[in-house]
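Since the structure comes first, as structure tokens, the remarks are kept for the end.
Removed: one protein chain of the complex. Kept in place: all other protein chains.
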Amino acid sequence: MIDSLKELINSISSPSFFLTLSIILLGVSLYFKQFWTRRSLGIAAAISGGLFLFSVTDENFREIVAKPDNLPIIALLFLVGFFTWLSLHLAFDNDRRKAAGEPILEKQETLPKTFVWPDLVYIEFIALIVCTVVLIVWSVLLKAPIEEPANPADSPPSTKAPWYFLGLQEMLVYFDPWIAGVVIPSIIVLGLMAIPYIDRDVKGSGYYSFRERRPQILVFLFGFSILWVFLIILGTFFRGPNWNFFGPYEFWDVHKVVLMNNVNLSEFIWVRGMGIGLPRNWLVREIFGIVLLLGYFAVPPYLLARGWFRSYYEKLGINRYLLMMFLLLSMLALPIKMYLLWIFNLKYIVSIPEYFFNI
Amino acid sequence: MKKLFTVKNTQIWKSIFRHGPPEDRRNRSLAVLANVFLHLHPVKVRSSSIRLRYTWCMGGLTFFLFLVLTVTGILLMFYYRPTVEYAYGDIIDLREQVPLGAMREIHRWGAHAMVISVWLHMFRVFMTGSYKPPREFNWVVGVLLLVLTLLLSFTGYLLPWDQLAMWAVTVGSNMARATPLMGTEGPGTALLVLGDVKLVHAGNDARFFLLAGRFVGAATLLRFYVLHCIAIPFVASILMAVHFWRIRKDGGISGPL
Partner (left out) sequence: MWNVGSFLRVEKGFQMAEKSDSKPEITRRGFLSWVRAGWIAFTAAAATGSLSAFRFMFPNVLFEPPQIFKAGFPSEYADGMVDTRWKEKFRVWIVREGNLIYALRSVCTHLGCTPNWLSTEEKFKCPCHGSGFYISGINFEGPAPRPLERVRISLAEDGQILIDQTQIFQQEKGQWSNPESFLII
């Protein structure tokens, strides 16, 4: 009974399943504010705790989860979950207060200002002690691991980047290194820096609120919790040897064979679509992909500026608007490419190996 | 109690603390103003913004973890030698031969914790909209600190010189080979030729710059060691000073208008 349940979970697990699930979960939970009450935190904690306890009885699951280096990632999972809940709990609470004409949480103090000594210093002091105790207990209980000495001739069967870069490593499945390793990190860093220069509205600064900042929070949660944290979780617990995908209760078999026959867009069109071979000249060969790519970055901003995003366009001005659209489209490009690979086995949209230029 | 009182009346005590016990407004102000560490803070702060539920104390914890890592890192440096012959053995010794030896553990788990806390801090700042004017620049400084935190962690990853370290860094740094125009396998690099000579090759590209060699080897270990122990902490400290200074200059921790 339990075994067949595990079997079932293993067989429906896949990156596409988990990604779709987490996107739906995020969307649904933001739609219903009941998700962000104390009670649903309790329910969520109970469910995930129960699921965890159930899973820990499984040998394969335990083997991966109990690795000392994976502990911080379990902590990350629960901490991000908790703090997402906390911030949205406070945000919805404030929204309700505003609607009811009450003062928001941040405006309830009897004295607007207070002395650093003792009020802040004591908080810091307590936080510091708690942090020290946690760290020391953790360090005494759990030895930091070490593996075999380095050997350049022998790649171990599951080579993973440090855990905080596993999101990037997952992107390597869908993009070439120059995109996943150079372009995307640069866009993430520059995009983060650009945030305050795009979203300049002073309203909504200094307190939690969802209603007043809905689009910003949606985009940020999508980028941070799904495209970053979720991919790290996926990379840690579900990517085994050879970066193959394994279900939660599956044994990490080094010899698991996964057929990967991915096809470029050019081949789809020239060979399968038109039935003629690939043209010799790379420009001709890739022209559809190039047009598609340019269109992806040019057409939506243009159409949206006249449609749904008109108010943004008018408020931000052309430069800020284009920057925002570029960043948004770059971010969306990742899930789009993921689904293209899963559904159509599409490898590259533009593939010019002559110049190491593959997208 | 009486004893304590006499201690406080000695010349030594008074030479250190130049004000009375922080029990009234004047002396509470002085407690902050007269102390070089505490005067990172202003004398008074917005009540709402020091609530634990508002900041989660995440920035403070990140800074505290940075200090813990500095101290434990200095201790580790007394024994660790960044060479291919010794590095691995030194780590094994630190791990197994030290009585009460949790130094490596505190350093490693603290590093993990700092990465998490810096993300959560950024998350908090975003969710409270605290990056908005006038705090735009401090947000940018924060993003740089985030990058430096990750780089600190990444350079430290190589130092144990085990299989995990070597291959994680091999995979990680290989992406530098694909830097457009600056890596041997980057898009467009093939166009940078003088006649038959490739201008950018494995012996001078972005990855070579990072690793000080074609492969992860002895020179890489030394390079990462210096980056990890000196160069990045140095830059990060400067940026943290700017970060803290700007918090005050931008009107203190944010709060509703």
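For clarity, chains are labelled A and B in written order, and residue numbers in each chain start from 1.
The definition used in the following text is that a residue touches a chain if its C-beta (ideal position, glycine included) is under 8 Å from a C-beta of that chain, and two chains touch if they have at least 3 such contacts.
Worth saying up front: this structure is predicted, and the values here are computed from it rather than measured.
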Q) What chains on display are touched by the one that is not shown? A) A, B
Q) Which residue from A:Pro112, A:Pro215, A:Pro279 or A:Pro353 sits in contact with the chain not drawn here? A) A:Pro353
Q) Just one of B:Val171, B:Met240 or B:Ile253 touches the chain that is missing; which is it? A) B:Val171
**Q.** Absent-chain contact - pick from B:Leu75, B:Leu144 or B:Ala219
**A.** B:Ala219
Q) For the chain left off this view, which of A:Ser4, A:Asn261 or A:Ser311 is in contact with it? A) A:Asn261
Q: Just the residue numbers, please: which parts of chain B touch the chain that's not shown?
A: 167, 170-171, 174-175, 177, 204, 208-209, 212-215, 217-219
(Q) To test your reading of the contact rule: which positions on chain A touch the chain that is missing from view? (A) 152-159, 172-173, 176-177, 241-244, 258-261, 353-354, 356, 358
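By definition in this document, only the chains that are shown with their structure count from here on.
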Q | Interface residues, chain B side, partner chain A - complex | A | 22, 25, 28-29, 31-32, 38, 41-50, 52-54, 56-57, 60-61, 64-65, 68, 84, 88, 91-92, 95, 102, 104-106, 108-110, 112-113, 115-116, 119-120, 122-124, 126-133, 135-136, 139-140, 143, 146-147, 150, 153-154, 157, 160-168, 170-172, 174-180, 183, 185-191, 215-217, 254-257
Q: Would you mind writing out the residues of chain A in touch with chain B in their complex?
A: 72, 75-76, 79-80, 83-84, 86-87, 90-91, 104-121, 123-124, 127-128, 131-132, 135-136, 138-140, 142-152, 154-156, 159-165, 169, 176-178, 180-183, 189, 192-193, 195-197, 199-202, 204-209, 213, 216-217, 220, 224, 229, 352, 354-357
